[in-house]
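Next up is a structure, given as structure tokens.
Heads up, one of the protein chains got dropped from this complex, but the rest are sitting where they should.
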């Protein structure tokens, strides 16, 4: 390369399977549904695709939605979430009497990382009532654990979980965690579910921290919401929007409709075909790079000066509270027939 | 009995060894020290006394103090607490390199029961730093756990602890818990330490919930503070004070010194000898009963109508916060040579 | 008196009008209703009675209820509370468009004193939306204030309120506060409403701290819940129960029905007529004193030794949370036609 940019390895920090998937890979089955403006994407990754995309074989369900500070919308998403969770539980053959241990990962003292512990606060716990014979039909045994994070406890979290699972032998686990997103659009607006468990630093073979059927010998459903995003992602997403905005503006500059509009139109809703020439005109060398190369470049620019910040929207307190209520209620409905 | 009082069995709800001990029992060694207005009582219970008083063999140290919302006094108590904890650790032959898991029992969402989790917030956790090789001399491995209560988690707390202890095999445990007191005077003004662990419903043989060397195979030091007291105790203590006040008033009624005093004197500081006749005059049949009989009677009066409330002083939030800071700091100093 | 008890002045620390009222005083109108096991007492104090009982002229409504941790019961009490508040608002001729400032008194950092601030968290605030023209019919202007307590702010709370009221000139105020009770039975189980405002140290003429129509020139509805009780009250209530229990036991000692019962009966549900002789037999001199004299004696016994603690039940966190939700929802329904 004549322009002296060293593209070192920028590891994409995403926990969302949907973000790691390209259109046509053998061994990946993708179904997309739009339920009342909520987008549900189901991905099944089979053996042959697994290694290619660095995701474990299994089922991944992603629910994308709009503003859940709106009560009506929040109730709609809760219903869809609960149905999808039910489907996933059925798919892996867990029956109605199976006992469940729900684990809220994360740090309750750090708002963007507190989703797991907050969901736990909204869970209907029944296990101890079964011991007392105080439970009617239509409920199953549910218990919860908030193991904290290693920076607080000094203990490897996966080992805490292993110790508790071995002692109580629940029939399956549900694990809730806050995630990092690889797109501005998805932050606090996506719920992912998977039957493959949790794999911090996945692909690297760091099985020590893995929380999954393989390590615990019980089925593990992981539920995650991306609550943070890094600066690299914000900038690379924006560069992409700049291209679209430029191309859109060029072809609509003399459109009299736009001249009358008070605020700018949402150009993302239009069909825009980018071309190589425009991209290079707008952004020079950077305009010639592929998305992945741009991320690598940005990582190289921001990391050595300490500014590849992980950030969260300033409304994070309200959003995490609403999300934890939605997920808690949804889990209660999925696990207990009598909760409606 | 002619006066028709059925004295059923009122189980004394105390977790404080000092309250279960009478003066002269064989096999009990008691030492009392006053360090700068702080009273330290050391009790060693040997085999022959153990069954008699329903307390396990081992060491019990009780520290009694005044208002710790006063900063100076708080620092003084912290120092004494830390020294006594050091003595106890030495006494059971735990060395300076031994790793420690500190467990905060109780419910973080219920103020009078939140002492354990709050102490944990003030602990210097180092275990994970040892893994990273980031620790200098003068520190030992310390990790923490807040297992919650069964009403929240659905899980038997002692089993959660057992699962974690088996996985991490710490060299010894420190367990912190809020207790019930059997005396108004001690609420939020006493710290007890013991090397015998925790025995909920002790004496009853409910070993399922026991947290001790016997159940976990590692030394267990329990630290407790009484934060609640029941109505039976408040009333029976008050009856005792009424006797003293009556006897004191009778003999001082014509004392001109008292007539000049604006507020009443603290009669507890005087030497008062109660006599049978006075007690019966003041309080009739009740005046003839022994302390234990009075408690049984009160229990019989209050329980069937639902008013044997467990209560806590209204300043509980501030007191529990101060106590947890004091205990947390004290533990840090005892466990790490480099913390001073 | 031969037995040397000095009955100094013990000021009854009650904020509940219902507790200050004896049966037959001229100028007091009392109506009692039982709505589905919830007891509603309405008291109207007229001029001639006001000075006699040390309570201001006006309306007092007291709602007494059972366990509100039970969801069904909580909803029932909420409905009755909201209806009674509506009645009181109507009675003082406040119309549907009148703007309301709701003030949450107390210390948010002290659980038993946090009722006011917690209720505020549950209030539907609309005043600023009116400014933006975003409100439909069926709502009125509602704003809120949590002025804190003088120990936190350094400011006389009534003056903070006066400053804000003068600036915003709301049409009426609702003031919420945690109270002291003069009976074990009422703690966390009573809501009082009055159109006379708040009078700390009432009777003493300390008008500086008064929050009322007289001081603010706008109608003031005060809503209070007793969350604390002092040791004097606990003991004097218990002495009263001891008398009843003794008399009941004596006459039922040979009742074979009781002998078969596993737990003791709730003797308070029986009609028990106490007699002077029994009282003196059971409790000697103390048995001869009137309730007020007993309280004075207990105050004299406990105060000089520092043990007339104000206490709160150990479940206070959960109870105050439930109560604040109930009162917040109830106020929202009373103030806005469109909230149901």
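What to note about this one:
All chains are identified by letter, namely A, B and C, in their written order; residue positions are counted from 1 within each chain.
One rule holds for everything that comes next: a contact is a pair of C-beta atoms (placed from the backbone, for glycine too) under 8 Å apart; a residue touches a chain by one contact, two chains touch by 3 or more.
Computed from a predicted structure; not experimentally measured.
Displayed chains that the missing chain touches over the full complex: A, C (touch as defined at the top).
Between the chain not shown and the residues C:111, C:143, C:190 or C:308, the one that touches is C:143. Among A:51, A:264, A:292 or A:338, only A:264 touches the chain that is left out of the view.
Considering the full assembly, A:237 is the residue among A:64, A:78, A:177 or A:237 that touches the omitted chain. The residue touching the chain not shown here, chosen from A:185, A:291 or A:337, is A:185. Chain A residues in contact with the hidden partner, per the touch definition given at the top, are 3-6, 109-113, 184-185, 187, 228-229, 231, 234-235, 237-238, 241-242, 245-246, 249-250, 253, 263-268, 280-287, 297-298, 300-307, 309-318. Contacts to the hidden chain, counted on chain C, fall at residues 125-129, 141-146, 148, 150-156, 159-160, 162-168.
We take it that only the chains that are shown with their structure count from here on.
Chain A and chain B have CA centres that are 47 Å apart. The set of chain A residues touching two or more other chains is empty.
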